[in-house]
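This is the structure I want to talk about, given as structure tokens.
Removed: one protein chain of the complex. Kept in place: all other protein chains.
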Amino acid sequence: MTEDKFKHEEDLFCSGHRACPGCGAALTSKLVTEATGPQTILSMPTGCMEVTTTPYPESAWGISWIHNIFENSAAVAGGIETAYRSFDKRNKEGYMNHEDVNFVVLAGDGATFDIGIRSLSGMMERGHDVLYICYDNEAYMNTGIQRSSSTPIGAATTTSPAGKESFGEDVHKKDMPSIAAAHGLEYVATASVAYPEDFKKKVEKALEIEGPKYIQIFAPCPRGWRHESKNSIEIARLVVETGLYPIFEMENGKITNVKKLKDRKPVEEYLKVQGRFKHLFEKEGGEEVLEELQKIADSNAEKIGIDKE
Amino acid sequence: MAKMMTGYNAVAEAVKACNPDVIPAYPITPQTDIVERISEMVADGELTSEYVRVDSEFNAASTALGASAAGARIFTATSSQGLKLMSEPLFSASGMRLPLVLAIANRSLSAPLSIWGDHTDTFAERDGGMIQFYAEDVQEAMDNVAMAYRVAEDKDISLPALSCLDGFILTHVQEKVDPFTQKEMKEFLPEREPIHTLDPSDPISMGAYARPEHWTETRYEVHRAVNKAKDKIGKAVKEFADVFGREYGLEHSGLLETYRAEDADVILVALGSVCGTMRYVVDEYRDKGEKVGMVRPRVYRPFPVKEINKVLEDAEAIAVLEKDVSLGYQGGLAIDIKSALYSNGSRIPILNFIVGLAGRDVTKDNLRNIVEQTKELRGKKPEDVDFGDEERWEPLRTELLPGDEE
Partner (left out) sequence: MTEDPYEDLKISKGAVVKPRTTLVNKTGSWRSEKPIIDHEKCIACGNCEKFCPDMAVKETEEGKFEIDLEYCKGCGICAEECPVKAIIMEEEEK
């Protein structure tokens, strides 16, 4: 039995979950619960975090948690939130007040960018008081590393492998934060697990706002990206430092806060430590994709204003 | 006091009396008028439910599921393709034991596209752990909504329930109905007391995944709850009769109704509105001195196997008429009735007729044809009957069939 000195019983996200060593999504889950506190109902779609945290009869969660199916966690959260609005209006006994509960979704990029985008769009459009957080590991990891519309160009996955005729994923990552912002959201932000305090502050800030909010956090997957588990944080830092994953806040459609960089690093520094980009360095023609990726970083820097003068 | 009302109005009135907390709504013909009428009630302040104008039936069901998990009473309605789109969350709602009440304005499934009524939509949901009620007329469509809440929200059951009414034939016909009063409804339908909620002060995890060593037992428990609903439906129908004075097959636990079937040689079995015409044809035969009767299951899942056996076991020939077909093998209702009777040792010949698909009228002549074909089987055993293509289509316009290419 657990030694009392470690006080796991106070955690809202608990040890014993079955996520891989060095999992960025598991770290995200911990940070989310630390920021939301116990007065939270978390809706989660099918995915790595769902299967690794709740094999019946176990659960890693210390907060109220619900999983239904892959593509509806935003609508489920919207339904829960609406129920609490109704309980308030009808003075129903035995339920907390709507304003005292945080309604949160935590979903992977497949569930967010692809299969669940209808639910997410509907939830945002209707103005539900829900904070939607996407842990972005840039592919379908739970089913074995297939590409999603979040997979960056040049990344090899099990459905976009590098081969004689291929340099891995051949289309650009979908710009979800802009799609969220286009729904008229008061608050959209990006984050990276390399900066836990920044992420938690963003979650706390978002929860102060009534209505839909969207936060996307970069969460490395050692198994899927083929890097050592100890490097998860380093990679999550490098993606920001190269400008490939700018972290910012967007309020009412305008960028209001960006993590600025003094000396933006070349994208190779981020790419070379991951097996999923290995072919770009080994195969003839890979340099063109590397250039393409550098252009993305440069364009991010310009558009979002990353570089410090 | 009795009022003339369309089926969609009657369902909306029932919903108002049951007073759900959350109503996610999405339009689809021929259900649309139900949620339109409810939106008017909300707009006029007659109903204080939260009305959520969702983006799809998929998210109508998903929103309903979330609200139900939080502890709310919910209502939504759909038809056809909409029910297909709801199928995934509905199947999981039963596994999670979350009560949801839906009105289904039955309509055929594509392709070809048709907006007209049959039962192919709800039959496709048969295996999902949902209770399925079928109404014969507008009054019953209204009453079944209240009974669906009563059973779905019962703590021993806690499952989704579909209250089905034939698209257009019942949704858009006007009939005389007795509306509910709020006072009566309070007596019949208690507040929902959820078996578990997402209350953050007492956190639980809902929707865990199960491994092979537990999954079978979790599903068995859902199966048991669906079966247990038979008793609960019986009790609900009894109390419904006490409070509202309307009876639905009380002597058969409220699971089915019979019409002149007690001493009948030939019995017709069907669900829903076609039974109105069947009563007329049964009377015709009875006037001629021929012993023809009718059995109408009110509930398709759970399947009332005991009650079906009891009312059919003395017949000499049976015709099962249904507005659905399991492409590749007969109609679902006939398969179930054969299974019920034949595993009980019965050797009554049973003919299966596929009728009324996609709104095709089922006329008195069609029914007379069916009775005549069934009469010929009296006294025979199934093995002595040439069933030909297993099921018969009444009618099938053979002149339209291209035949096989050489």
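All chains are identified by letter, namely A and B, in their written order; residue positions are counted from 1 within each chain.
By our rule, a contact is a pair of C-beta atoms (placed from the backbone, for glycine too) under 8 Å apart; a residue touches a chain by one contact, two chains touch by 3 or more.
All values derive from a computational prediction rather than experimental measurement.
For a quick check of understanding: of A:H8, A:H172, A:K260 or A:K303, which residue touches the chain that isn't displayed?
A:H8
Among the options B:G71, B:G95, B:G128 or B:P302, which residue touches the chain absent from this view?
Of all options in B:G71, B:G95, B:G128 or B:P302, contact with the hidden chain holds for B:G95.
Considering the complete complex, identify which of B:R53, B:R126, B:H172 or B:H196 is in touch with the unshown chain.
Within the whole complex, the residue contacting the unshown chain is B:H196.
Among the options A:G16, A:G37 or A:G144, which residue touches the chain absent from this view?
Selected residue, touching the omitted chain: A:G16.
Which residue numbers on chain B touch the omitted chain?
95-98, 158, 195-196, 203-208, 210, 214, 217-218, 221
In the complete complex, which positions of chain A touch the hidden chain?
Touching the missing chain: residues 1-9, 11, 13-24, 26-27, 30, 53-54, 56-63, 193, 196, 222, 228-234.
Quick note on the criterion: only the chains that are shown with their structure count from here on.
Round to the nearest whole Å and give the separation of the Cα centres of chain A and chain B.
Computed value for the inter-centroid distance: 43 Å.
Of all residues in chain A, which touch chain B in the complex?
38-41, 43, 50-51, 54-59, 61-69, 71-72, 75-87, 89-90, 92, 94-96, 101, 118-119, 121-122, 125-126
Can you list the chain B residues touching chain A in their complex?
Counting only chain B, the residues touching chain A are 21-22, 24, 48-50, 52-56, 58-59, 62-72, 74, 88-89, 92, 96, 197-201, 203-211, 214, 218.
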